[in-house]
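Below is one structure, written out as structure tokens; the observations come after it.
With one protein chain withheld, the remaining protein chains of the complex are depicted in position.
Right, chain A next:
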């Protein structure tokens, strides 16, 4: 195998690593892979990832998986976790959004404009982020008549909703 082929292969393989909790999307599609670069001379792949949530328990699993993939290509991985700029659901790719929907998870709406750290002035009663106004379509039947059961679902990044048309409960990827 030539060096060029290795470079392309290993970078492709890292980008294609599935998210441990939502295996239908890749870490690149989720937007947590911030950088991936091969230092051929040193035989090292430098990877920068960012957590979705501060306490995301999948980070360690993702680091291990990156190291395994690089080892399989005879290379060493140096994985850095970077907090800034903070991850936002706006970084999830269109393909990944479609994959989420097919998997039964409603993709996130646009991250709230005032979600940034610049918020200062108190707002009127913030009962329900976004005022509960955004519509979320049921990933199964497509109906937009759905309601929130809980803002915290099976993982930190998901909310639990119910479809008022087909009656099924489903996960929604929360805008962050």
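The rule is simple: a contact is a pair of C-beta atoms (placed from the backbone, for glycine too) under 8 Å apart; a residue touches a chain by one contact, two chains touch by 3 or more; residues count from 1.
Methods note: contacts and distances are computed from a predicted model.
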{"item": "Complex member absent from the view - protein name from UniProt, among \"Threonine/serine exporter family protein\", \"Maltose/maltodextrin transport system permease protein MalG\", \"Phenylacetate-CoA oxygenase subunit PaaC\" or \"Cell shape-determining protein MreC\"", "value": "\"Phenylacetate-CoA oxygenase subunit PaaC\""}
{"item": "Residue of A:48, A:86, A:137 or A:166 touching the missing chain in the full complex", "value": "A:86"}
{"item": "Contact footprint on chain A, counting only the chain that is left out", "value": "51, 53-57, 83-88, 115-129, 149-156, 160, 174, 176"}
